[in-house]
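As you look at this complex, bear in mind that one protein chain is not there, while each of the others sits in place.
Naming follows writing order (A, B and C), and every chain is counted from residue 1.
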Amino acid sequence: MSDPSKYSLNSKLVAQATEEWLEKRGVTKREIAELVMVLQQAYFPDLTIEECEQNVNAVLSKREVQNAVLTGIQLDLLAEEGKLLPPLQEMIKHDEGLYGCDEVLALSIVNVYGSIGFTNFGYIDKLKPGVLMRLNDKSDREIHTFLDDIVGAVAASASSRIAHRKQAEREGSTNVPLD
Amino acid sequence: MSDPSKYSLNSKLVAQATEEWLEKRGVTKREIAELVMVLQQAYFPDLTIEECEQNVNAVLSKREVQNAVLTGIQLDLLAEEGKLLPPLQEMIKHDEGLYGCDEVLALSIVNVYGSIGFTNFGYIDKLKPGVLMRLNDKSDREIHTFLDDIVGAVAASASSRIAHRKQAEREGSTNVPLD
Amino acid sequence: MSDPSKYSLNSKLVAQATEEWLEKRGVTKREIAELVMVLQQAYFPDLTIEECEQNVNAVLSKREVQNAVLTGIQLDLLAEEGKLLPPLQEMIKHDEGLYGCDEVLALSIVNVYGSIGFTNFGYIDKLKPGVLMRLNDKSDREIHTFLDDIVGAVAASASSRIAHRKQAEREGSTNVPLD
Partner (left out) sequence: MSDPSKYSLNSKLVAQATEEWLEKRGVTKREIAELVMVLQQAYFPDLTIEECEQNVNAVLSKREVQNAVLTGIQLDLLAEEGKLLPPLQEMIKHDEGLYGCDEVLALSIVNVYGSIGFTNFGYIDKLKPGVLMRLNDKSDREIHTFLDDIVGAVAASASSRIAHRKQAEREGSTNVPLD
């Protein structure tokens, strides 16, 4: 049985697994950055896609975010393999509208960058631009019930991060209230 | 001095004040029902405006919702009167994008009907259809920094309530999992 | 491939699976009711264990709660079988303190009965009385990383429900603001 004294969290492995699994599930950081662009370009006309991608990277470096990404992808994978308990299997496979644990995990990502991200998350989750459209396509055998919400949440969080940093720049401050 | 032994919550007064203040601030239940229609008509083509309004009433009968409505309107009112502490006064008066306590209170309303409402809340809060457009108009001297998010949250909650009830009807059940 | 037109949510199966899996994982409603008693007896000296159990049943009848219970138990089960992705497997198996998705799912349960339950949830989750102590025992091969938080959340929600209902009784009202 497990020996708790031997267990020790390895943060690097968690971070690596997050990177790898996003890639294996077909989501690039550039695509998430493009969602950020959709959300923020109207407010910051000079915003570049590289800047968006840097902010996506910063969001993905947070432990809270990594935990949610891995947990969500795990449930999607198991649903693809048909290995979940019957009613859960059906609900996740079909992205049941009345099942909201995917939104719950996604919101835990948004929360880390403060409440101003709620609106962006809901907006992008409803409109499903770019990569979200692909993830939400039900015609192939892949299941992304959790991942599409999670990717939207990472984009919304990166948008919040940009909004806070741009304000700090405007004020000539090096002190960023939420990073 | 307050005498806690004499104090006793009067739920009827809280409910009445919620009704009255929504009206005084120029928001009718019919207008909130119209937001629900925007959110739900695509899913339930037979949905009537009367049904939407009934669901808005049900949402507004919850104590958690009433508390958030009154607290939000209170802060809007004080901002109109210029009576808030300086930095808060400025932030609420100008609906500062990096101030998110309005979204926080709104989300506490959405949560009561479960996580499926997050998306609808964000979507409507971004697009600002109908009454939300008017509340969000910055050209007059009224301040609705909190109320516009709260009205959007009530509409999103009523939409969640409808989604749960329609499922119960479809299954021929009288037992509604979230009311 | 899945035919979405054939899928239809069966709420009864979700409710039944919730009941069955709580039982299979060794948690009785009476034990959850006892946690409610711990939380509420000081406020309502006449509260009976039967009343607590009725309120636990009401909480467990909500879809949002059932979804969280099933999703949490599912992840615990897969961790016991060693079937999760490596870093997630380790974190859930050892109830890693910096992994918070279990608390996230639990909070989605508490939210349904309003914000007054946060405190009770945190308190009971820290003290681990009764059944929570057993679930949290790391000496056997069972893993209840999600379930112990979820059971605490159901008890906190039932406590909130009781607090709202007792107020309605006190005011002689049949209209219960949060049920």
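One rule holds for everything that comes next: a residue touches a chain if its C-beta (ideal position, glycine included) is under 8 Å from a C-beta of that chain, and two chains touch if they have at least 3 such contacts.
Predicted model only: the values in this text are computed from it and were never measured.
Chemist: Taking the entire complex into account, which one of A:100, A:114 or A:130 touches the absent chain?
Modeler: Reading the full complex, the residue touching the unseen chain is A:114.
Chemist: With respect to the chain omitted from the figure, which of B:40, B:67 or B:120 is a touching residue?
Modeler: B:67
Chemist: Determine and list the subunit C residues touching the chain excluded from the picture.
Modeler: Residues of subunit C in contact with the hidden chain: 97-101, 103-104, 106-107, 114-116, 118-127, 163-164, 167.
Chemist: Touching the absent chain: which residues on subunit A qualify?
Modeler: Looking at subunit A, the ones touching the missing chain are residues 8-12, 15, 61-64, 66, 108, 111-112, 114-115, 164, 167-168, 170-171, 173, 175, 177-179.
Chemist: In the full complex, which bits of subunit B touch the chain not displayed? Write them out.
Modeler: Residues 1-2, 4, 7, 9-10, 13-14, 17, 21, 63-64, 67-68, 70-71, 73-75, 77-78, 83-88, 90-91, 93-94, 96, 98-101, 104-105, 108, 138, 141 of subunit B touch the chain absent from view.
Assume only the chains that are shown with their structure count from here on.
Chemist: So what's the Cα centroid distance for subunit A and subunit C, whole Å?
Modeler: It comes to 26 Å between the two C-alpha centres.
Chemist: Mind pulling the subunit A residues that touch 2 or more other chains?
Modeler: 98-101, 104
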